[in-house]
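Inspection log for the structure reproduced underneath, given as structure tokens.
Removed from the display is one protein chain of the complex; every other protein chain stays in position.
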Amino acid sequence: MSSLSAEMRAMLDDSVDKFLRDHYSFDAGRRLVESTAGYSPAHWQQFAELGWLGIPFAEADDGLGGTVADTLGLMRRFGRALVVEPYLGVVGLAGQAIAHSSHAQLKASLLPGLIAGEILPVLAWEEMQSRGNPAYVETRAQATAEGWRIDGEKITVLNAPQATHVIVSARSAGEIADNAGMELFVVAMDTPGVTVEGFETVDGHRAARVRFEAVAVTTAQRLNAEGAGGALLQRAIDAGCLMIAAEALGAMETLLDKTIAYTQTRKQFGMPIAGFQVLQHRMVDMYIALTNAENLFEQTVAEHGDKATVPAPAAALLKAGISQSARYIGQQAIQLHGGIGMTDELDVGHYFKRLTALSLLFGGADTHLKRYWRASSGR
Amino acid sequence: MSSLSAEMRAMLDDSVDKFLRDHYSFDAGRRLVESTAGYSPAHWQQFAELGWLGIPFAEADDGLGGTVADTLGLMRRFGRALVVEPYLGVVGLAGQAIAHSSHAQLKASLLPGLIAGEILPVLAWEEMQSRGNPAYVETRAQATAEGWRIDGEKITVLNAPQATHVIVSARSAGEIADNAGMELFVVAMDTPGVTVEGFETVDGHRAARVRFEAVAVTTAQRLNAEGAGGALLQRAIDAGCLMIAAEALGAMETLLDKTIAYTQTRKQFGMPIAGFQVLQHRMVDMYIALTNAENLFEQTVAEHGDKATVPAPAAALLKAGISQSARYIGQQAIQLHGGIGMTDELDVGHYFKRLTALSLLFGGADTHLKRYWRASSGR
Amino acid sequence: MTEKDTPDLTDFRRDVRDFIDRVADDEIREAGRKTTSFFPPFEPTMRWHRLLHAQGWSAPAWPLEYGGPGWPVAQQKAFEEECRAAQMPPLLPQALSMVGPAIMRFGTDAQKAAHLPGILSGENFWTQGYSEPNAGSDLASLSCRAERRGDQYVINGSKTWTTYAHHADRMFLLVRTQPGGKPQQGISFFLLDDLDRPGLTIRPIIGLDGLPEQCDVFFDDVEVPLDSCLGEENDGWSVAKYLLEHERGGSSSFAAHFRQELAFIRRIAAETGDGFGGALGDDPVFQQRFSQLALEVAMVDATEVKFAALDKGSPESGPMSSMIKITAMETLQRINELAIDTVGTPALTLQIDALMVGSETPPMGSPDTLTAMPKYLNNRAATIFGGSSEIQRNIIAKTLLAP
Partner (left out) sequence: MTEKDTPDLTDFRRDVRDFIDRVADDEIREAGRKTTSFFPPFEPTMRWHRLLHAQGWSAPAWPLEYGGPGWPVAQQKAFEEECRAAQMPPLLPQALSMVGPAIMRFGTDAQKAAHLPGILSGENFWTQGYSEPNAGSDLASLSCRAERRGDQYVINGSKTWTTYAHHADRMFLLVRTQPGGKPQQGISFFLLDDLDRPGLTIRPIIGLDGLPEQCDVFFDDVEVPLDSCLGEENDGWSVAKYLLEHERGGSSSFAAHFRQELAFIRRIAAETGDGFGGALGDDPVFQQRFSQLALEVAMVDATEVKFAALDKGSPESGPMSSMIKITAMETLQRINELAIDTVGTPALTLQIDALMVGSETPPMGSPDTLTAMPKYLNNRAATIFGGSSEIQRNIIAKTLLAP
């Protein structure tokens, strides 16, 4: 599953733990959320220096020579600490689209900068009507004399307000939900015709609607061979799904730990509320939800983590399973904390909101169960 | 909701209670299940003498002048005592199809005999592919020189092995799932071409597959105006749904009572198991499921019990709700009884099986939720 | 719905609709659309309260003698349904549905005269001071105390989850007036007619949606007059119990509220893509989740109707009020969850500015989707406040398993 040595991975895990311990208390994280940038550029530079931004990239491209599987330890720890830096969007989504591009020159012009923390590309794929299906693309790429003209609107573009470049999926041919006929272009944010309507998300991250109006690009900005962007996009999104699965597990295990600790401290009716059998069984069900999701995640990574794409049935079941357990554990953590869990002051609510977001990103449980059926029926 | 006076209904309820107390212990019921006939013809005669077979029929037809709503007190009590006599099939399904027939002469030739307990007509509507949709009819009615020829196969024909007549739905026109183009014919069981493959059901009732091969009938045997059998059939099935809802409530309330009593007697770990909070909350959830279903039932009966048909959205929600609560309460009653609940000796398993059957009859929860959507979307 | 109304109610419904059309201003309507919990935006809702009062309709469930319209249950329900259908903000329950009925039941003539008219008119708003940091589900363990000093009580301690205390001018609260004995004993029910008192501090609490709704209230030697006590001194538990049951029973119609939420989801689904070029509203999996919730709402409706017809002192009344609370709140949470699943990732956009009544900031994307996430977040509290679902199940179990 991993291309890095066990020692290397352990070292990375330790460095992440140490960094988060030193710099990422709950309060410190809240300050970043409340800052204008919504993350710490200084942290980002440290991520670059620590080599984290290069984990899943080839050594030839200045990376550490690992795979997406090697980022999962980091993502899990980010989940535990509610990290808001744009790692998922930049290293995960955009990074994977670039790293597996068939366009060597474009790749070489972007990856070193990404890994050095100098450019922050993000991926714009989702549309108002696409509901988790990356093949659904209304955004058009029309051939022009000079190259291409892009028109369309993308929603929930993760980390776009913080980005220097946006990779946009656009349709050059085919029907509205075809995998074929799709192009991925790398567009600098300041390109005329690109409008970023940025916002904060309920879980303290940043995203944007990005509009493309007659945006002129050249074929040199295209990551894929003509019409073949679909597979590349799917690969990037598969990577994103694995990464948020790891992040969700980190958040879920933290919530379960906090809930257990709280119920052992909180007294009502003269005893810690952890003494009530109904609450005990509820926490057991949270533990079961977590452990089953974790085991499915580990199995999926072990079997498919090193492949170009996770087979659709396995990818779909994993995302569905993570979405469901994220909901259940988040909701029950609030319920067992009672009123205090409903406040902005306590971290519990913020984990709950992050899990809510992760359950929706890249399509929720219903979407992925439907995808499982289609894929397992060979459709 | 009711056409009978409150006194009359109270009298009926009392007479049912008394009869069941005297004649319908669990063991007595088991003996009937194990008998060849699968019910007691002697009881049936008593039902007739007590007027029960005439409850939902007009006084002009020798009935008591009540409506289907007036049978619900009896059905609820039948549910409590696991009564196996063919009241649902004969008085409910077939009786309603006859009572609301537009063919006065046919009706007059059948109802007095039914009410006197002399003939036992049943209703054959379900087919292998119909999944709770009465409009789905593959069985054909082809016009012949003398009348009609019927060919087809019906499944799960309730009480057919005990019947003297079968009312069969057959298609004379229209597409396979059209409500129009349907005919209901009354056919004597010994008519050539009628084959009854009878069986016991898991819940101790009797039913059959009934095959019709070139069965010759005349137009005089038809209950409806040409092609208009669909509405009549729906009315009969609506009546059946209300009646089994009442029966299911009777079985559910009995199971809940028995479960509460058992958990207060059964000791483990030095205390009655009703002392464990998890089991207490489980029983609370059974109580909630029962009470919500009961209230929905009462509201539906109060609003629509006296109408020709229950509006499809309300009928669909009621059946879906009854099916779900029947499952939940049945399953949890077994779980809380533990191993003893799994035995044939104890009545609990028999209530569970009856509830399982009632949840499936006339379509289960999934089928009726889909029906609700269609009906509430005006489709 | 309409078909079971008598002709009178049909007329009445039309009168209600006409009244709303005539008097509800834009801000009131906006407040209705931007309600994201059981507590609608304060100012416009209170204005709507006062407009209803001018018509005599502010307290549909109150008896005639206290200024209620004297409507039968079916008419109250019809009124509620019309207001919900027009997306009016629901009136705040603390005064009208909680302390009001308790004052009618336990108050002296002086207390009734002092408090009921302002509740009815919407001139006053009351906040509830029950919970404390260490007394949530176990309310009887509260420690906020009042001691007699001369002709005053002196209150020390704190209360939490006091809804809209920062907007309130009055407060009802439970305080310990006698230490020792069983936990429920020695508690008194106080009515405070002025929150602008020395030693009384109110601190809003920011909720999951980023907005203040609940507050902490601190008492540091706060002096209140001796006639602040509703009912007997040390017997406040009886008052609180009466009030809790009254509250749980749903003086308002949850079903009408939930049907409106479902209609809202249905509308969103019709406009939302399924990812393959069709509408989510045509997806049978969506339809099934929706229909399941329609079933649950039908059950909430039926149980509310049944409860309304029950004698409130009857033995079924207590468990059924807990049952309504459990069923309705859990159903609401599932409805809110279907809403965010229907909206999809656009629900993740934080839109605090756009949610303000009178805001110039337009909602991002469809206005219908603006409230989905705040409702989902805020209504996690629905199974916690007013007695958690677990406590309600304990209450039912006590009756159900009584020998």
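Some notes on this structure:
Order of writing sets the labels: A, B and C. Residues in every chain begin at 1.
By our rule, a residue touches a chain if its C-beta (ideal position, glycine included) is under 8 Å from a C-beta of that chain, and two chains touch if they have at least 3 such contacts.
Keep in mind it's a predicted model, so treat the numbers as computed, not measured.
Only one residue from B:F19, B:Y39, B:W52 or B:Y136 touches the chain missing from this view: B:Y136. For the chain left out of this panel, the touching residue among B:L72, B:A141 or B:L361 is B:L361.
For chain C, the residues touching the absent chain in the complete assembly are 283-285, 288.
The chain not displayed touches chain A at residues 260, 264, 274, 277, 280-281, 283-285, 287-288, 291-293, 295-296, 298-300, 303, 314, 317, 320-321, 324, 366, 369-370, 372-373, 376.
Residues of chain B in contact with the chain left out of this view: 126-133, 136, 155-156, 175-177, 197, 199-203, 207, 209, 267-270, 273, 276, 278-279, 327, 331, 334-335, 338-339, 341-345, 349, 352-353, 356-357, 360-361, 363-364, 366-367, 369-370.
The working rule: only the chains that are shown with their structure count from here on.
One finds 54 Å separating the Cα centroids of chain A and chain B. If you average the CA atoms of chain B and of chain C, the two centres end up 42 Å from each other. In chain A, 276, 278 are the positions where the chain touches two or more neighbouring chains simultaneously. Looking at chain C, one finds that residues 390, 393 touch two or more other chains.
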